[in-house]
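Only one protein chain is missing from this complex, and each of the others stays in its spot.
== subunit A ==
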Amino acid sequence: MDKQEIIEKLRSIVKPYSNNQNAFDNLTESTDFISDLQINSANLVDVILDIEEEFDIVIDNQSMERMLDVQSAIEIIELKLSEK
């Protein structure tokens, strides 16, 4: 799965949680989940559960903690996919 594919999937995952339409429309690798998309911090666990389901991976607690933006999410997803 290439990076662009992952970003597209991430885009549809974060859509319901995003509270900033402009940041969502301009989502890039450097987009931050909280400061840019203004996702409620409590919802981050829901985003991660949705990612696990979409990519059929399990994200450990340590990875979860650093999954705060699109770039780190991509890195973690790529890593977990490669370990499958």
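Here is the rule we go by: contacts are C-beta pairs under 8 Å (C-beta built on N, C-alpha and C of every residue); 3 or more make two chains touch, one makes a residue touch a chain; residues count from 1.
Keep this in mind: contacts and distances are computed from a predicted model.
Colleague: Select, from "Fe-S cluster assembly protein SufD", "3-oxoacyl-[acyl-carrier-protein] synthase 1", "Cytochrome d ubiquinol oxidase subunit II" or "ABC transporter permease", the UniProt-recorded name of the complex's unshown chain.
Modeller: "3-oxoacyl-[acyl-carrier-protein] synthase 1"
Colleague: Who touches the missing chain here, A:Met1, A:Val45 or A:Leu81?
Modeller: A:Val45
Colleague: Please output the residues of subunit A touching the missing chain, sorted low to high.
Modeller: 16-17, 42-43, 45-46, 49
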